[in-house]
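To start, the structure under review is shown below, and the notes come after it.
As you look at this complex, bear in mind that one protein chain is not there, while each of the others sits in place.
Chain lettering (A, B and C) follows the sequence in which the chains are written, and residue indices restart at 1 in each chain.
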Amino acid sequence: MEKNLTHIALFAALIAVLGLVPKIDLAAGVPITAQSMGIMLCGTVLGAKRGALAVLLFLVVGLIVPVFPGFVTTWQKIQSPSIGYIIGFPIAAFVAGLITQNTKLALFPAAFAGAILGGIVVMYAFGIPGMAIMLGKPLPDMALASAAFLPGDLIKATLAALITKSIAQMRPEALLSRS
Amino acid sequence: MTTPQGITLTNASVTLGGKSILSNLCLTLTEPRIGIIGRNGSGKTTLLRLIAGLIPPTSGAVTIDGLNPTDRKALLPRLGILFQNPDHQILFPTVAEELAFGLRQQGQTEAAAAAAVTHLLSQESRAHWAKALTHTLSQGQRHYLCLLSILLMQPETILLDEPFAGLDLPTQIRLARRLAALPQRLITITHDPEAVALCDRVLWLDQGQIRADGPPGPTLQAFTAEMAKLGEQDADTHLPD
Amino acid sequence: MTTPQGITLTNASVTLGGKSILSNLCLTLTEPRIGIIGRNGSGKTTLLRLIAGLIPPTSGAVTIDGLNPTDRKALLPRLGILFQNPDHQILFPTVAEELAFGLRQQGQTEAAAAAAVTHLLSQESRAHWAKALTHTLSQGQRHYLCLLSILLMQPETILLDEPFAGLDLPTQIRLARRLAALPQRLITITHDPEAVALCDRVLWLDQGQIRADGPPGPTLQAFTAEMAKLGEQDADTHLPD
Partner (left out) sequence: MLTLTSPIETYAHRIPASVKMAAFVALTVLLFATPQPWLLAPPVAALILSCGPKFALQSLKNLRPLIPLILILALWHLWLRDPLGITLITRMIIGVAAANFVTMTSKLTEMTRTVETFARPFSPIIAPKTLALAIGLTIRFIPTMLMRAEQITESWRARSPKRPGWRIFLPTTLAALDDATHTAEALRARGGLG
């Protein structure tokens, strides 16, 4: 019980720490950030439920202290074109975890599939409409604009799967998604 | 021109978090066996970090064989450091990787490093450690691993921060014997006067300043007497902020 | 019906990572002062974690005053634990918060806990520690803070894992005096025979089993003789996997 709590808090903190990696700003006002890898890791390492809770905790902590790139709080992020992605964050982690823990695949492919489906497909499914609403632009345009995230997100999904596998080897007891 | 050998501190001071931790130290350390003793919080570890170039002096200067300690490349063959807390030193998940790292950084090939590690572990009858996960070792075992990884690199000067704390008696005895036989310069930091009784020179650090400096006999006698006196009191009545 | 008092282990074994660490321990610990000695890696810390309910026995059973040690809530007034590594114990960024936490967990109000903390720190002439950041304290200071936070909670039994390692002499002397005066049951884990010479009972743990158990005199004599013998050898020739 305590272990669940501290690991959830740790991964919430990990997303915040990844927010210190410089972001790259793009035209539509949603940046490329390292934090989306943190979201993937929450799911693939902690599993669906704990992963989603870790992301929710991150967002709640963001109401109190700045946890987004550039020393920004959740209050500010929900005013920005990123809002769809922010809403998608916990759901993305949930889906990534669900796939990692429920497929019979080996850990690396399972985590990679989870990171792609959760961290990219689900994430964009929330993020793109969010941009369309906030910016008052048509959906297809926004979908096209989001394509700029794809190369980075594919790299992040690969890294997330690699890290998940390393954790499984080096700290098997910490891989809560498959315990 | 000859470059000065050994470690020199010229008016070196360190301030951390707005607090003066070391003040105006002037030292030239050349003896082969040097001990640094002092109470908890007297600044021993900070002095080690300063000498090792891990923190810069707030004012004053530090040199090692005439070099600036922040020049890591030149310093690597000259200086090895045993950290006080093994958790702050261990980098790798397995014992073999941890031991091989330093050798690889010194330019050895992977095969040579692996062979040296295997040799060392079998010499220590700890061949079964090679694949062990470092975080599952006991505290004393982790501490010993850190020591082995420094000794393996054979630097000219070895800085040891509380090398005996936490080791069991047989390991302590063996380690002391092994250290005594080393040709390198050793600087041993400790709060235990016995551990430095055989040094050539002992420095007593007190609240960031040198309280005594000289052969172990008189320095340790004065230190032990003061410690016993303090122990009789119920608390430190005059601790600074 | 009377519930058994003290700590009992019935055929308790612990296996970690597929390795047997403690095997078939049968013990009843009721004496007010108990020492547990053993080499690095002999299983002392694992035994402490087992007794404290931090890990369950792989087989067998452990009870504390008849209770299951995994029931932390019931155990809180009964058992306090000093961890071997202060970094593994400290939870809070400031000294005052760290000290107050245990009292809050015991149900004291925030005001009462704060008052108790202030009182304790001034008694220790360390009032200036209250707002100090725990991570800037020296290792020995952190260790001492951990001790204070356990003593403040006044549990009936205190498990101490290497309580003296890393503390300077005056602090060791004072601590020993202070511990000796405590009415509670103390279980001291150490590799240093001197630290448990005054106990009522000393257990010698060797490779996860009890090698000797009895009054300190003969147990420590046998232990010290064996340690000296091992120290003479150049390595442990017969370490198990």
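Just so it is clear, a contact is a pair of C-beta atoms (placed from the backbone, for glycine too) under 8 Å apart; a residue touches a chain by one contact, two chains touch by 3 or more.
These numbers were taken from a predicted model, which means no experiment stands behind them.
In the entire assembly, the chain absent from the figure touches the shown chains A, B, C. Listed for chain A, the residues touching the missing chain in the whole complex are 1-3, 5-10, 12-14, 16-17, 20, 25-29, 57-58, 60-61, 63-67, 69-73, 75-76, 78-80, 134-136, 163, 166-167, 170-171, 173-174. Within chain C, the residues in touch with the undisplayed chain are 49, 52-54, 72-73, 76, 80-81, 83, 85, 87-93, 101-102, 105-106, 135, 153. Although one chain is hidden here, its contacts on chain B can still be listed: residues 52, 54, 72-73, 76, 80-81, 83, 87-93, 101-102, 105, 135, 149, 153.
Definition applied: only the chains that are shown with their structure count from here on.
Separating the centre of chain A from that of chain C, both taken as means of CA atoms, is a distance of 41 Å.
Chain B and chain C have Cα centroids separated by 27 Å. With centres set at the average Cα position, the gap from chain A to chain B is 43 Å. Residue ranges on chain C touching chain B, taken from their complex, read 16-17, 38-41, 44-45, 84-85, 87, 123-126, 128, 133, 136-141, 143-144, 162, 165-174, 191-192, 224, 227-228, 230-239, 241. Within the complex formed with chain A, the residues of chain B that make contact are 93, 133, 135.
Chain A meets chain B in the complex at residues 169-171.
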